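For this depiction, one protein chain was excluded, whereas all remaining protein chains were kept in their positions.
Moving on, here comes chain A:
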Amino acid sequence: MATNDTAPLVEMRNISIAFGGIKAVDGVSVDLRPGEVVGLLGHNGAGKSTLIKILSGAYRPDAGEIYVNGAHADIASPRDAKRYGIETIYQTLALADNIDAAGNIFLGREVLTSYGTLDDATMESETRKVMARLNPHFRRFKEPVKALSGGQRQSVAIARAIYFNARVLIMDEPTAALGPAETQQVADLVLQLKKEGIGIFLISHDIHDVFGLADRVSVMKNGKLVGSANVTDVTQDEVLGMIILGKCPPGATPGPGAS
């Protein structure tokens, strides 16, 4: 399964979490190498988002371990995850609607002046720089993000994830709310970040999205891992079979959830 010899940037081993007796994630193992895009596929409710929320520190797993660069990582909160260079673009974007773009990008990591006050000027200036790269037409720096369009809000969420030199980027349904042109923009960005050596978990239920961008796919069903495969070793139909039937094709490494 390994495509090269570099140590995994992130490895999640035998992760399990249950909510009220229902095992949302059950013994799942996935890994990610530098400069690699791993598509995480599955139906709604398959446990993709839950798995990824464990990596981003929003949930604590009941069992299992996380390794970052081969070393055991204790991720108890979103702050911990960020310390390991793990940034997340949530499906809901997780923006504070009443605050402007700069406030959101730096939320929880504000730049302070030497007096300990918010350095809004520096934050706005940095925001202008990062937004110029992501969305050159963006002008509404002073407005609460509530006033922005879906695509603009998306770029704010992306800017927040990439500004702090992420090494691992988790994108949860990044194109769900976007039009074709904006979807293409996100795809270009993924390729660019990949070139910079960032590892990306791409979560989607749209298999076409994932096949164009990912190096590998991991498929989940009912909280369990059906299997993982290089995209070159399997066909889209085979992956569809994994998602719907939990059937692992010969080109893939089966997981505990394979039938």
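In the analysis below, contacts are C-beta pairs under 8 Å (C-beta built on N, C-alpha and C of every residue); 3 or more make two chains touch, one makes a residue touch a chain; residues count from 1.
Methods note: contacts and distances are computed from a predicted model.
Colleague: Have a look at "Xylose transport system permease protein XylH", "Cell shape-determining protein MreC", "Acyl carrier protein" or "Ubiquinone biosynthesis protein UbiU" and point out the UniProt protein name belonging to the hidden chain.
Modeller: Matching the unshown chain against "Xylose transport system permease protein XylH", "Cell shape-determining protein MreC", "Acyl carrier protein" or "Ubiquinone biosynthesis protein UbiU" yields "Xylose transport system permease protein XylH".
Colleague: Which of these touches the unseen chain: A:99, A:177 or A:240?
Modeller: A:99
Colleague: Looking beyond the chains shown, say which of A:62, A:110 or A:233 touches the absent one.
Modeller: Touches the omitted chain: A:110.
Colleague: For chain A, which residues reach the chain that was dropped from this view?
Modeller: Touching the missing chain: residues 56-58, 77-79, 82, 88, 90, 92-99, 103, 107-110, 112, 116-118, 121-122, 124-125, 142-144, 147.
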